[in-house]
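Yeah, one chain of the complex is gone here, protein chain that is, but the others are all in their spots.
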């Protein structure tokens, strides 16, 4: 019975860890066996993808009054999804603040607040015009015209005629913008934690403006704006690559250029543990990100249809699998179920599923999440071994697992993809290596572009002295040295650990 | 004028407490007088229930395009409700962490995270098939077939035909699953706080797997799965009994089997106050639970109709009445308005209204919430007097007030119940004692089943040494002893209280 195999796949990690934490080797063997069985099963079963099902719901039968309602419902749905994605800003802020030290907590909250404020304004003024050149306005050159329209009326052209001109694309421009701006802010804020505790605020703001105004929009234009990755057949439904790899690789570059925090590595290169100041805040952030992701993924369907429930369940599955795998991996490797690794595992699963969630079955989703939860733990340790100080694991969660998510689509996609690659299926569903190669190429293109552009950006900021605070300021903490007042009143802290 | 009586009923608790905190006895008499008047009024007024009104909105007139829209709206609505219920996981985590000690805060966050992760996966693999045997799949024996379908396609069968086969039951299977899985995770996580500070993580995981995979689903099958309680006429709209009593009685058993925390009771049996480490976090959790409950109760309507607004208002009324009553009771009994008792009172009101919210008037709802807010305070003190250490009051809030909620339905239900008992009304609305007895029997059945099964479970875990940590580990705190790193960095804590 193949179903038994699958059930074991879903259940095993938690159950194993529980009953047998000492027999590491046996566990590891079992894990491989289960994965092997799951792969076999998947190769012989091709469940219908979300989009295929959604198409059965004939939207074209919704005409007249019904059609009007449908469009309103679409727009209300995406509006609430955008609100959920904006709520991820709270989640990011708490994860990053909680996993770093108390003396920089206000600085991190401020960076996240400004990522949202600047993200919304800059993405409106510049970024959106770059990201969607074909749809609403010309490329960089004609961004001026876009901005003119934005402020003088075309922003608000949500008349039935305007939507019909657009092929009855159901989304009104404003709500589409709001949803996309929230994504831009999310991409930007991923870096915040990686450079925590040692970055000048003015340098961070500059970075935030550039990434939301230029770097992220260019990457988005390649796929969602109809660019070369889209024509190639690359699949990235909700942005494992476009959003998370962009933020994640920028985080890597930021952490490398700015260098590790004082005292992170001993003179002989050994890493020193610098535990987060509040795991309760950090885990609250993880759970709020989990909630926000139900806007991120299902909202990427860009209309209210019957695919939304499926996208919701798959989002939950990926998160759950990632959380369990992160916990189990830290337990097996480190001897204890590490709390922040479980949290990072959940986020890793969520990041990884973004790409292929529109074309995956439940079992493909769970496999993607499980692998992400394993990968993120090894990546966090590996990055530290390379003497890169990424205090919250931003690169591992978003960069590495974002890339894994792209490849997972190449492995697990079924035959009903959404975004322009209608004939492709993943390697394990009989589609050959074609899609996998497309995904690899797309991932490498994003990685290369972000590494180069943010490399230039952070190096330039560094060379003009805008990137790193002085050792004295770092020791005092950025809350006081950059913002003039502490994140916690004196009675909340013992002086010893400052 | 009966309306004057009712107005007094709603307003009195707050106003009383304000103007006269010293005259306890007078207050108590007034409370009884007001309740007596309210009961008289209720017996002579029979407002229409939520469902009766909803039925006036003829869904069957929505055919063709309208019918399609309506189904999409139903599914989008339940999707967002499921997200709100999942957000309750944040609320539970913060309430439980905030009301217990700092050295166990990360452990509690981890337990809640894993309740969500494991809940989603185990409920998918096993629990759901048990909970709804008649609807989607066979009982335990045929769970394999369900799992097979789940992974190979039937999860995603949301075609109009499939829904029509199901009698045009509007909910697609995936979103129904997501909503129910969130409930399962909530039921599981109730126990987390009751066993805080002394439980082995591996034992907790085992418990979490068993309750979401077996115990909770069996209870659910009795009513929502069409089992014997459903046939009997038992009413439990959103789960005062099925969800909260299950979690609450499991919490009681867990707390009893594992025993009190070290130092909770002095050698002569006197309880020692062990205040929560952060009331701000705990109350944030209470307020987030309040918010999440607007998915829990109105979402239990399982379709988007005009009953939803009513269910929303009644949810708010029960919470408000519970919060005011909890505060007033702690004030009268203890001499001060206790913050955590006010919070627990709000939660108690929300727990209690789940059962009858579909068949109650505003005044019945407020009465249910007021009584819950009073009962929870006395229960918390009573449990402590029995030398049971339930650090967050989980049994009092969910177990005791869950049971009260079932009985409240037997008292206050109007003549338009929803779930299979169409002819029943509560004792105070002229329905006789029949429904009240049904509710009592249902509550006793749930209590007995959960006490026995979790009794076996926790005793088994205890006997194989998987339940309680060593005294040294407990003293060090579970964050360090179970997870290897502290929940708060050293500068956030003085060492004295560890």
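Letters A and B name the chains as they come in the text, with residue numbers starting at 1 for each one.
The rule is short, and it goes like this: a contact is a pair of C-beta atoms (placed from the backbone, for glycine too) under 8 Å apart; a residue touches a chain by one contact, two chains touch by 3 or more.
Given the structure is predicted, the values throughout are model-derived calculations rather than measurements.
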item	value
Residue in contact with the excluded chain [from B:222, B:290, B:395 or B:412]	B:290
Touching residue (missing chain; options A:116, A:258, A:332 or A:411)	A:116
Missing-chain contacts mapped onto chain A	64-66, 68-69, 71-73, 75-76, 78-80, 82-83, 86-87, 89-90, 93-94, 97, 105-107, 109-110, 112-114, 116-122, 124-126, 144-145, 147-148, 150-153, 155-160, 172-175, 177-178, 181, 201-202, 205-206, 209, 278, 281, 479, 482-494
Missing-partner contacts on chain B, residue numbers	1-4, 6-7, 10-11, 14-15, 17-19, 21, 45, 47-48, 50, 53-54, 56-59, 61-67, 69-70, 73, 77, 80, 84, 101-102, 273, 275-280, 283-284, 286-288, 290-291, 294, 298, 304-306, 308-310, 312-313, 316-317, 319-321, 323-324, 327, 334-340, 342-343, 346, 361-363, 366, 492-498
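We take it that only the chains that are shown with their structure count from here on.
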item	value
Chain centre separation in whole Å, for chain B relative to chain A (CA means)	33
